[in-house]
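First up is the structure itself, then whatever we jot down about it.
Removed from the display is one protein chain of the complex; every other protein chain stays in position.
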C-alpha cells in the first residue's frame, strides 16, 4: 500500500507526469501551528534544478493545503497537500513505452500490473518523494515542539568519505551544494560529481542522519523497533541499498567488551559513556543520539547507450534522455530527514499510551 | 505492537521466564499441509545448547498447535502455537532487578513502561525469536508450494569473511556448527568463537540470506518495497545493526554504467545479465536471486565485570551470569530465514490482488 | 482515522468550506476500466439541489482524477480524486463560531480537538460523503465485473413505509425524487417531506439496500463478518442511528423453527428456501440476497429557534441558516450504495487469499 505510519500516518499518491502528486497526513494532533513557509523551504531543498550537480529540470514544487488546517492551525482532521506537476516533457519518454530501462522499475511494474504509466517512470519516479518531504515537514514541526532535532548530510560520494559526525558541525550542511558539512570533503565531492556528469555517468553515495534530543522511551519492542522502522523508511526511498545504525556493519568486528555502552549518572541523568547502540536499546530510544547511514546506488539513468529488451523480449538499446541527476545524495538529504521525522513523530504519538 | 505482516500476519507473545511464549498466525490460506516435524526441525536449528559455540542452556522448544489445523491441514482460521518455557533459572537474574545491564534493554524498558519483567530480559530476550521461527516454518511450507527457496548462512564472524554466495554451495550450511557453507572459513570461525568464549567475551558477525525462485511481481511500490520490508524484518531481530541488499554499501562506489543490470532474453524469459539489483527493482521482485546481508553486533552479555548504574542512578557493577552465546550468528541463521519467509509469504498473498 | 477498508482502502479528506474534498483509493487492482461518466452520474445522485425536497444549495460536484488512471485504466497505484468546493457561503456560519448547534458535532469537536473549522460544520459536514460516493463508484465498477449488483432505495419516511423489497421492482427507485420504487408510497413521502419543509422542520427515514449476485464465501469470520462491516460502514454515515440485516429486530420474536433457512439443491446450486439470514451465515456470504435497513434520524438543522449554550456556557439561541435538507434519505440512497460497494469490493479482494 501507499501509506506509512501508525498514528501519524501518511498516504501518498501521484505519478511523475500526471496532473499532480500529493499526500494526506492523518493523525496529526490538533493545535499544531502549520508554518507553510517552512514546508516550502523543505520542498525547495529537494526540488530539481538547484545547482550544477543536480538535474537541470525545473519544477517549482509549490504546494497547496486542501484541508486539515484552519487559521494556521492543524484541526486534527486529515491534512491534504497537493503539488501540481509542471515542466513535464512526456515525449522524452516515448522511447521507453515498450522498452525496459536497465535497473529501473519498468519491467517489474509491467509484470506486476500488466499496465503502467511509463511517462517519467510514473509512480516509481523519485518525484514521489516530494510528497514525503511535504509530510515530513509537518512531522518536523511537531517534533520541534518536543525539541527533537534531525540533521542529515552527505557523508560519502563514491570513495570520498567525510569524517565521523561527532567531529562535524552539522549546521554547515547547507553551506555547499553537495550538503557535506566538511568543506574540504565537500569540494572534492562536487568536483567528482561534476566530472561524472561530464562522463554522462552517475555515482552513488551515503547520507548520514543524526537525531538529537529524542525523549527516552520511543519505539516499540519486537517488530516496530525504532531502528527497524527507520530502516524500512530509509530503504523505501528510491535507490537505497543499505541501512546501518550505531556501530553498524563495522560493529561486527568488535568484541562485546569493546562494544557495550556503559551507563553513567551524568548530573542526575542516566547516560551512556559511548554510543555504539546508536541511541536505541531493545528497539527503544535511550536519549542518546540516534545516528545511521543510508547507502544510495548510482542513479540508473545514464546518458549512454545500454543493451536491454522490449516487452516482446526483443533486444533493444536505450539511452537516458531528459535531465537527470549524476548523483542523488545531495537531493536525498531532505528526503532522509523527512522520513526520519515521520518515523519519530509516529513513535512520539505511540509512546503516549505506553503506560498509565 | 507485537504483530508483523499484512495478510500473512503473526502476533507473538511471551517473556523469557514466563509460563510460555507463542505466536498466532492469522491469514494462512486454508488447505496447506502443516508438517509438524518440519516446524520442530526449524525450532531445533534455533534452540540453545546445540554445540560448544552456543549457550549451554537447555531448552527443548517443543511446541503445541492449539488451533487452526484440522487433520493435518490449515483451515484458514488462526494457527496458535505455544512453546512452554523450561529450564528457567530466574534466580540468575535477581542481580539485575534494579540494575541496568550495558547495551541491554533494561533501562529503556524501565523508562518506557515503568515496570518490567527483568527475569532473563523478559520480552526483550532473544527467546522471543523462537515464536518467529515456528511461524516462519509455516511460511516456508507455503512458499515451498510455489517453489521459493530461502537459504541463509554465516558469512562473517569478526573479521573472518566467507567468499561471495555465488561461489558457495548453500546446501552445505548445516554441515558445520557455525553454519558457514565454506568449510575452510567455517573452521576458522569456530576456532575464533571458541577463543572468544574462553576470554569470557563475545563477537559479532554477518548472516547472508539468498532467496531463489521468487515469482516476478512480489512487493509493493513506494513504502512496502520488498527490500524495505526485508530490512525492517531483519532489523527487528535482536542485535541486528545493519542491512544491505544487492550491491549494498559497496555499490555506492560504482558508476551507473557499472552498476546497471542489463536485461537479456534467456530462452524466452526476461533475465538480467548481472544482479546488482539483488532481485528487486522499484521495490518489486524481478525473478533474480534476492540476496542480502544482516549485521549482528557482539552479544551484550559478557562474563566480565562492567560498570553501570542502578535504578536510582547509583554506580554499580554487573557481570553476566547464566549461560550465554559468545556469538549469536550461528543460531541467527534460522531466524533470518524465518523472517525472510514471513516477508515473502505475505507479499505472495498480497500480489494476488494486484491486477484483474 | 479517516481511512476505510483493508485491501480496497479509501482515505478521505476535506472540510465543507475548505478549498476541496477528496479521496485516495489504494488497492484497486490494475486493469479496471475507469468510466468517469459513471463516477459523475453517481455524484449527481448525491449532490444538493436536485429537487424541491432537497436543499437548494448548488454544488456541481465535478471531480478530477489526479493519479492512478492511465489511458482510461487503473494502474494499481493510488487513485486520487478531488472535488473542489463551490458556492460556499461561509458567512452563513459565523453565528455558530462560538455557539453549539443542538445535535450537531460542534460541541464534541471543540471538546476533542480544542479547535474546529466551524464553517458549514467543517469535517463533520455531510459534504464529506461526496468523497465516499466517488470512491464507491470505482468499487461498483469493480463489482460489476463480477456481476454483483447493489440497489438501495427509500423504504420509510416518518411513519410511511414501502412494502417489502421482494415485492418491489428496484429498477424504479430513480423514477421519482424521493427514490422509493413504489410509486404510491413515493407520492405520499414526497408530500410529507414537502409539508415538513414548509413547517421549517425535518424528519427521519429508512434506506433499504439489496445486494444481489454476491459470490459465496465473501466475509471473514469472527470480527470482520460481512454484516459487521456493512453495519460499521452504514453507521459511519452522518445521521444514521440503526442497522439491521436479514430478519433484523423483528427476527427476535421468531422461533428457531420459523427462522432457520433450510438448504435446498436448486438445479445443482445450494440455495436456501427462505432468507432470514440476509445472505450471510457465520459472517460469510452464502450467495442469497444480502439486504439491510439503515435508520436515519431527522436532520439536526431546523429553521427554528433552539436553545443552546455557547463556548463559555452562556445560554444562547440558534436557528438554522443557509439551505438544508428537510429529510436526508433521498440523497442518502447513493451514499448507502457507495458504502456497501466499498465493503463488498474489499471482501472480494480479501477472499482471493482464503485458500490455496
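To keep things simple, chains are lettered A, B and C as they appear, and every chain counts its residues starting from 1.
Simple rule for what comes next: a residue touches a chain if its C-beta (ideal position, glycine included) is under 8 Å from a C-beta of that chain, and two chains touch if they have at least 3 such contacts.
What you are looking at is a predicted structure, and each value in this text was computed from that prediction instead of being measured.
Novice: Can you list the shown chains that the absent chain is in touch with?
Specialist: Counting the whole assembly, the omitted chain is in touch with A, B, C.
Novice: Any idea which of C:34, C:96 or C:228 touches the chain not displayed?
Specialist: C:228
Novice: May I ask you to list the residues on chain C that touch the chain which is not drawn?
Specialist: Touch set of chain C with respect to the missing chain: 1-4, 6, 12, 100, 102-105, 107-109, 111-115, 123-124, 128, 156, 158-159, 196, 199, 201-206, 216-217, 219-225, 227-229, 231-236, 241-249, 251-265, 268, 270, 272, 276-278, 281-286, 293, 295-302, 304, 306-309, 313-315, 351, 354-355.
Novice: If the missing chain were put back, which residues of chain A would it touch?
Specialist: Residues of chain A in touch with the missing chain: 7, 27, 29-32, 76-77, 145, 221, 349, 352-356.
Novice: For chain B, which residues lie in contact with the unshown chain of the complex?
Specialist: Against the missing chain, chain B presents residues 1-3, 9, 11-15, 18-22, 24, 26-27, 30-31, 64-68, 70, 73-80, 82, 112-117, 122-123.
Here, only the chains that are shown with their structure count from here on.
Novice: Please give the groups of chains connected via touching, computed with chain A left out.
Specialist: Without chain A, and with every other chain where it sits, the touching chains still make one piece.
Novice: Just curious, how far off is chain B from chain A if you go by their C-alpha centres, in Å?
Specialist: 26
Novice: Report the inter-centroid distance (CA atoms only) between chain B and chain C in whole Å.
Specialist: So the centroids are 46 Å from each other.
Novice: Determine the centre-to-centre distance between chain A and chain C, using the mean Cα coordinates as centres, and give it in whole Å.
Specialist: The answer is 39 Å.
Novice: Could you pull out the residues of chain B that touch at least 2 other chains?
Specialist: Within chain B, the residues that touch at least two other chains are 221, 354-355.
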